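Only a part of the assembly is drawn; its chains keep their places, and the rest are absent.
When the chains are written out, they are named A, B and C in that same order, and each has its own residue count from 1.
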């Protein structure tokens, strides 16, 4: 299962609209050809990009703290999206 | 653990630069004040936004196919980021 | 007497704002560094760019229909800004 470019671009577009980045959303809709795509941005749930990124971060965090046998690695450092 | 707005915006900015959306990246950098932030976009690994969204999608997919007791729900429908 | 770049850019910026081209105005203000200039766009009279272009067009039209001795060239073709 993988994400298509159109899906990613739509999530970003919705995030921009919801966050008040109207000029970026305008440029992005044209530059990514979302204006010509058939996908309706109304079908994207509100806050979807943030939700998926949060889940992805949790997944990566858990993954990085497991040994191969499933036991937990001891770790006290805070975890961040950006290295 | 949660993602900050600056981190999300940085992931989006990097994605735009890597995908050739230069006009959107320009507007976004100014509109989201990334140009004034202290975070260095060079610290974001290449392809980071896509990676996190993929992981988030996997997480959500697994989650939505588990019953509360941990057993799997029977399901044959394809799973998609956008409902 | 000549026009400076800052003056031209300011006339354009005002025209965009007055004509409802808000996304272009946003990009232009940042790309032309008008946001860092000391000139106040409020000092530009409303409709200034159009007024100056109209005057310029009249000037060029008159000029192109005069012989060197000041007599008029016979001409029936309509005159246009764009050749």
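Just so we're on the same page, a residue touches a chain if its C-beta (ideal position, glycine included) is under 8 Å from a C-beta of that chain, and two chains touch if they have at least 3 such contacts.
What you are looking at is a predicted structure, and each value in this text was computed from that prediction instead of being measured.
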With 3 copies placed, total copies in this complex: 4
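To be clear about the criterion, only the chains that are shown with their structure count from here on.
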Contact graph of the chains (line, ring, star, complete, other): complete
For subunit A paired with subunit B, centre-to-centre distance based on mean C-alpha positions, whole Å: 2
Per-residue multi-chain contacts in subunit B, two or more chains: 23, 26-27, 31
Complex contact set, residues of subunit A against subunit C: 22-23, 26-27
In the complex with subunit B, residue positions of subunit A that touch it: 1-3, 5, 7-8, 10-12, 15-16, 19, 21-24, 26-28, 31-32, 39, 43-45, 48-61, 78-83
